[in-house]
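After this line comes chain A, so read on.
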Amino acid sequence: MKKTVNVNVKHLTRVEGHGNIHIKIRNGQLMEAQWEIIETPRFFEALLVGRHWDNAPWITGRICGICSIGHTLASIRAVENAFDIVPDEQTQKLRLLLKHMETLQSHSLHLCFLVLPDFMNAGSVFPLINSHGEIVAHAAKIKGLANEICDCVGGRRLHPTRTVVGGFTKLPSKQELSAFVQRLKNIVEDLMIVADLFSGFKIPDFARETEFVSLKGKDHYPFIGGDVVSSDGVQMREQDYKKLTNEYMVPHSTSKWCRLSRDSFAVGSLARLNNNFEFLHPVAKDIARRFNLIPINHNPFMNNIAQLVECVHVVMDSIRLIEELLNSKFTAPRQEVRPKSGVGVGAVEVPRGVLYHCYEFDSKGKIIKSDCVIPTGQNHANIQHDLEALAKEYAIRGEKDRDIELLASMLVRAYDPCISCSVH
Partner candidate 1 sequence: MRAKKADTKTYLGIPLYRPKVAFFEFSSCEGCQLQMVNNENTLLDFLSLVEVVNFREAMTERSDAYEIAFIEGSITRDDEVKRLKAIRKNAKVLVALGSCACFGGVNQLKNRFKNLEWVKKQVYGKHPIDTGAVRAVGDVVPVNLMIYGCPIKKEEVEKIVLDLALGKSIVVPQYPVCMECKANENICLFDLGEPCLGPITRAGCNSWCPNSGAGCWGCRGPAEDANVEYMKKIMKEKGFSEKTILERLDCFGGFKTK
Partner candidate 2 sequence: MKPELKFTDVISQQEKTQKRKNDLSSFEYTYRAEITSAYQLTDMETLYRLQIINPDERRRFTFIPGQFLMLEVPGIGEAPFSISSSPSIHGEVELCIRKAGNLTNYLSKIGRGAVVGIRGPFGTGFPMEEMHGQNILLIAGGLGLAPLRAPIAYVQENRSHFKEVNIIYGTKSPAHLLFTYQYDLWSKDDINLNIIVEKADPSWKGSVGMLTETLLKILTGRDDAFYSNTYAIVCGPPVMFKFVCSMLNKFHIPMQKMFVSLERRMHCGMGKCCRCNVGSTYTCLKGPVFDYWTVMNLKEAI
């Protein structure tokens, strides 16, 4: 065992937001392994108070630049639940399609631009543009298509303009949609190339038993609304999100932390996949099997692979959605909204895990209270516990500080944390 280890990462790079890693081992004793969140809070929950319901999706979308679509959809769902609005099938499909494309864009950004450099011995994707131009081109193609579809369905790739309570302000034309089908089919090949590349990487061999929390699919891999389950056997409705998250504060973090059955739990791709493997598209399942990613997998580094699997899944599912939309007759894009007093909760699986928005309204639709629980916030405690375990294990193996630092950084990165989002 190594007697002393010192790791200090200030402002971890290639993640969204500001976080630090500290690991200290003295005389073979783990003194400290800390995941510290120093992001400045923006107080979104307070910002909304006193404002009209239509502000909620527009403003809370600004919580996060990467998953703004997810936030907007969770917010809309919360408002709709409060006002007893049930979106029609057309709206549901379009929203899911939009959601899928955000997942694809976010996962591909994470995998190919932020994670990839770690495996290729580079500090960023920039040198890879020259050394591995093709792979960057494949990634850009995947991400580009996802962004284009977001533009088409949501009006904009981030901070969408067409998504509103009750539906959409404007529908994409069928012509536009149909043009995407073939391109989506083509993109599967690009994803396979990325998969081939990742299959050559050595994913760190590390595992720690974890409780995984995600939405529960009924007949589909879940993304928007419904019940929430944990791999420890908890199952609740989205309205009961508070009991699922049990937020608390710790001194070294401006983000709140969460727990459920144990000290910590994990949300995100790996959690979704562990809990809903059966609903994955067959092509996506094949990829999972190829990486030996079969439930229940406790290696947090495998979250990267789970993202890859999900990329394939959302592409296949989007093809289905578009084809169904093309075969249906478009109806009015938007239902009328009649505000009423009450509380509404919206749960949505965003790229990094399950996200909850909750609002309380007065009878005029004015927001009295609001609350958002962010996936990365739910993951912080788990990251912390993983870090401790990892530090110990690798210190025992006698690894160098530098290698531990890289591994610790990669571990945090594997969660694809969205820190400014978690602090909001």
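The rule is short, and it goes like this: a residue touches a chain if its C-beta (ideal position, glycine included) is under 8 Å from a C-beta of that chain, and two chains touch if they have at least 3 such contacts; residues count from 1.
Picked so that all candidates are chains of the complex that A comes from, given by their letters.
Small disclaimer: the values here were computed from a predicted structure and weren't measured.
Of the numbered candidates 1 or 2, 1 is the chain that chain A touches in this complex. Every residue of chain A that touches candidate 1 in the complex is listed here, in rising order: 11, 13-17, 40-47, 49-52, 55, 58-59, 62-66, 68, 109, 113-114, 117, 123-127, 129-131, 140-141, 143-144, 147, 155-159, 161-162, 164, 169-170, 249, 254, 256, 420-421.
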